[in-house]
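Taking it in order: structure first as C-alpha cells, then the write-up.
Just one protein chain is left out here, and the rest sit where they should.
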Amino acid sequence: MISVNNLTKMFGDFKAVDGISFDVAKGEIFGFLGANGAGKTTAIRILCGLSKATSGSGHVAGCDIITQSEDIKRNIGYMCQKFSLYEDLTVWENMELYGGIYGMKTKDVHLRAEQLLKEVDFYEHRNDLVKSIPTGWRQKLAFTVANIHSPKVIFLDEPTGGVDPLTRRQFWSMIRKTAAEGTTVFVTTHYMDEAEYCDRVSIMVDGKIMALDTPAALIEKFGVSSMDEVFRNLARNAVRNE
Amino acid sequence: MNRLLYFIKKESLHILRDIRTLLVVIGIPILLMLLFGFAISTDVNNINVAVCAPVRAESIEKVISEMDNSELFTFKGYVNPDEIDRALRSGKVGIVVVFADDYDRIVSGRIPDEKAVQIVLDGSNPNVAASGAAYLTAMLGGMGSEAGLVENHILYNPQMKSAYNFVPGILGLIFILVCAMMTSISIVREKELGTMEVLLVSPVKPIWIILSKMVPYFLLSCINLISTLLIAKFALGVPMTGSIFGIIFISLTYILLSLGFGLLVSTVTDKQMVALLISGMILMLPIMMFSGMLFPVENLPAVLKPFSYIVPARWYIDAMRKLMIEGLEFSGVILEFSILCFMTVGILRVALMKFNDRLE
Partner (left out) sequence: MGVLRTLIIKEIRQFRRNPFMPKLVVMFPLMLILVMPWIATMDVKGINVGIADYDRSDISQKIVSRIDASEYLELKGMFADYPSALAELEDGKIDLILEIPAGFGKSMMGTPEKVSIWANGVNAMKGSLGSQYLMQTLLKCFQDIRASRGLSIPESTIETVNFYNPTMDYKHYMIPAIIIMLLVMVGGFLPAINLVMEKELGTIEQINVSPVNRFAFTLSKLIPFWIICLIDLGICMVLAWLVYGLDVAGSIWAILLAAALFIMVISSIGVILANLSETMQQTMFLMLFIILTFILMSGLYTPVESMPLWAQKLAFCLPPTYMVELMRAVYLKGATISDLWINYVALGGFAVLFGVLAAITYKKRG
C-alpha cells in the first residue's frame, strides 16, 4: 500500500529525512517512531503530498508521491498533530464538509457518518459545536472525520498527544478496528507503550530509519524487555537534540 | 528588571525573526510617504476641454490656444453639437465650450442680446465645474486685465504641495497601526495560541510581560518616526522650521497613547479577529474621517464636529502641522500637547485597570 525508496528531504544544508526506505502492506498498522526532530512529521507530510521530496521515490495507494500528489489525496485520510476540525461547526457539519470535499454523495455521507458516530457512541451529540467538546473526544472525532470517506490509508501524526490513558486505549481500539476492515494505518507516536499495538514499527533517528520490524522481534534483537528500552538504546546515539 | 529584559529580548526576537513583517512595517510607511507626497494634488488641473465651433474663426483658434497654454485646461479636440452629451457622459472631457455661429460679430457688439459662448459643464464634480467655469469665463470675457489686478500669495506652503498635509496625517495613521493594531494583535495572538498562559504563570508580574510586549513596537515606531521625518525633510522638502524637539516629544506622547489603545483592545477580547475589527473599525476609520487627515476638520457638519475633539489623532495632526509646516515653537502647541497628555494618561489608566481586573 505504501512503498518508499531512498526518500530524502533537504532544508538548505539540513537533511530532515535522510534516504529512508520501507514498505507497508494493506490493512497493516505501521508505527513510525522517533524522537522529536527525528524527521517523522516531514516524512509524513511528503507521503500526504503536503511537501515535496528532494530526491527518492515512492508510492502511496498506487500513486506516485512526486507526480501524483493530488491523486494520493483522494485515497488517504489525514489527522494532524494540531487539532484541525472547524470549531465553529458542529460535528455533523464537519462530517458533511469533509465527506463533500472527497466527492461523496450527501446521502452516503449521512449514512457513513451515522454508522461511524454510533460506533463511538457519539451520535446523539452530533449537533454539538466542536468547540464545546472535551479534548479526548475531539481526538476521536478527528479520527472519525479522517475516516469518513473510507480511505485506503490513514495517516495519523501524533494522534494521542495530550490525551488521558483511558481515551488513548479507546483510540487504539478504534485504530485496530479500522485496520481490521482493511484500511492501512500509518501512525507516528512517541509513546512507546503504543508502539506495541502496531503490527510493525520503524524507529527513526536523525532522519534515518535505524530499525524496522515487529515490536516482538525488535525486543528480542536488542535483548531487552520493552520497546521503551529498544528506543532508548537507539536514541542514545542521536546527534540532533531537541 | 533583569527578567523584564529577557521578555523584551523574546519579543524583539519574535519581530526580528519575522523578516517579512519587519520589512512590511518599516517599508510601507516610507512607500506611503513617497507615493502620496509626490502623487497627490488637491489642485484642480488639466481639465479636459472640447470645443464645438461651427466656424473655425481665427479669433476662436486664439481663445483655444490661450486655453491650452494655461495649466488649468487641456484642449482635447473639436466635437459636433450632437456629440456634446456623449463626450461629457463618458468622461472624456469635463467641459465643452460652444461658440456661436456669429461669435466674432456678437463679441464686437454688432449683434446685441445674443449669446456668444456657451460653457457646458460636467457638474458631477462641483469643485472642478465651479473653478473651471470661473476661469473660462474670465478668459473668454476678456477679464484677463482684471485678473491682473489681484496678486495671490500662499503663506507657509508656497507650492501648495498637498504632501505637506499628508505627512502629519500619515504619521498619525502609522503610529495607530503599528502601536495599537499590531500590539493588540500580538497580545491576543498569544492568548489564542495559549502561550500567554505560560508567561502568566511565570514569577514575573503580568504587567511587566505586557510592557515588554510594547517595547519592541515602541522602538519600531521610533524607526518609523525617524524615517518619515527624514523623507519629509529631504525628499519632500517640508520646511520643519519649528521646534524639532517639539515634533519628537509630541510624537512620543502620541506613540504612548497608541500603545495604550493597543493594550485596551487586547483586554477586551481574546480573539484575533475581534481585536482586528475593533482596531480597524473603532480606531482606523474615525482617524481617517475625523482627524483632518483626508478631509479638513473645518468642513465637518456641526453635529459631527464634537467627534473630532475626542479623536486623539486630530490633536496630534494639528500640532504636527503647526510645528512642521507653520514652523511654530513648542509653546504654540501647548494646548494640543496638554490634551494629548491628558488622553494618554487616561487611556493608560483605563487599560491597566481593565488588565488587572481580568487577571483577578
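Labels for the chains are A and B, by order of writing; each one numbers its residues from 1.
What we mean here is this: a residue touches a chain if its C-beta (ideal position, glycine included) is under 8 Å from a C-beta of that chain, and two chains touch if they have at least 3 such contacts.
This is a predicted model, so every value here is computed, not measured.
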Contact partner of the left-out chain, one of A:29, A:48, A:141 or A:179: A:48
Which of B:57, B:133 or B:222 contacts the chain that the document leaves out: B:133
Candidates B:31, B:55, B:198 or B:345 - the one touching the absent chain: B:31
Residue touching the undisplayed chain, where the options are B:181, B:196, B:313 or B:339: B:181
Missing-partner contacts on subunit A, residue numbers: 45, 48-52, 69-71, 73-74, 76, 78, 80, 82-89, 93, 96-103, 105, 129, 155
Where the missing chain touches subunit B, by residue: 18, 20-21, 24-25, 28, 31-32, 35-36, 38-48, 74, 85-86, 88-91, 106-107, 114-131, 133-134, 137-138, 140-143, 146-158, 160-162, 164-165, 177, 181-182, 185-186, 189, 192, 272-274, 276-277, 280-281, 284, 289-290, 294-296, 298-301, 304, 321-322, 325-326, 328
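Keep this in mind: only the chains that are shown with their structure count from here on.
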Subunit A and subunit B, separation of their C-alpha mean positions in angstrom: 54
